[in-house]
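Each chain you see keeps its place in the complex, though not every chain is here.
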Amino acid sequence: MGKSILVTGGARSGKSAIAEGLALKLPGRPVYIATAEARDGEMSERILRHRARRGDEWRTVEEPLDLVGVLQATDGDGARLVDCLTLWLSNLMEAGQDPVAEGEALARALAAQRAPVILVTNEVGSGIVPDNALGRAFRDAAGELNQMIARASDDVYLAVSGCPLKVK
Amino acid sequence: MGKSILVTGGARSGKSAIAEGLALKLPGRPVYIATAEARDGEMSERILRHRARRGDEWRTVEEPLDLVGVLQATDGDGARLVDCLTLWLSNLMEAGQDPVAEGEALARALAAQRAPVILVTNEVGSGIVPDNALGRAFRDAAGELNQMIARASDDVYLAVSGCPLKVK
């Protein structure tokens, strides 16, 4: 059974670089599964910068919603890197899908993979309580999703200033 | 002397479940000390969900302000779980009480307990600086309270995506 690894951390904490390093140590050509869609200039710039850092060793697949489908379609010999769950959650909520049901389906899919999966997510719940209900609902859903995927993962790392800290 | 354990973490990081697990491993019937008051629908829903998860093994006491009094009144053979200090701080500030004096009194009370106490608190200071003075004052007071209670505790855990990380 393929190992699942979750890498969490704050914004610009080095999560993606840590996850990429883990993927490159595994055998096979890694697959980068981007949940981001380039809808504005800020996001396009960020996507291009991430892609330039990765280089040609990677195959890239873009999928904003159907992570379970793309994991099944890419279950070969290389590791899959999902970057990131927080944007996926945001896409799900915008599309009116149920984050809990989708998170549970993803957790089940992880247990069924042959090749490894590394998932990047964000810590969004360590600031003061957001002053709007949507912000509170989003950070609650993100925390629940992180716990759900951490339970389904073999290893969990917290990125702190670029340093990986093993928490599971 | 009863052991004191502090469990901190962001929103929906699994703090309460970790703290409940620790309490249930200790001998005696545990006492759940809720500092939350159900003042709106969002909060009522959250309280009911937490209570349903705990089930009947627990005795529940609700106390928004006088934690020292309730610790003295419940100092029997079961562990006490205080959930959570951040709401207590918010209640204190709203009632015009001095958070530093109350925090020091709580720290002294912990040292005098016979039965163990497990306290849940929140990380609220790892986002960008809040743009209003009240938000800044609250996160500063919350950080000071967390440090004060961590000093008075034997063990301190940080919850990350549901995984407990021992920091003391």
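A and B are the chain letters, set down in written order, and residue numbers restart from 1 in every chain.
Note that in this section a contact is a pair of C-beta atoms (placed from the backbone, for glycine too) under 8 Å apart; a residue touches a chain by one contact, two chains touch by 3 or more.
Bear in mind that the values here come from a model prediction, so they are computed numbers and not experimental data.
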_Out of the whole homomeric complex, 2 chains are present here; how many copies are there altogether?_
3
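Following the convention adopted for this analysis, only the chains that are shown with their structure count from here on.
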*Between chain A and chain B, what is the separation of their C-alpha centroids in Å?*
31
_Show me the residue ranges of chain A that touch chain B in the complex, using the header's touch definition._
6, 8, 10, 121, 123-129, 133, 136, 139-140, 142-144, 146-147, 149-151, 156, 158, 165, 167-168
*Residues of chain B that touch chain A when the two form their complex*: 9-14, 42, 123-128, 130, 135, 138-139, 160-163, 165
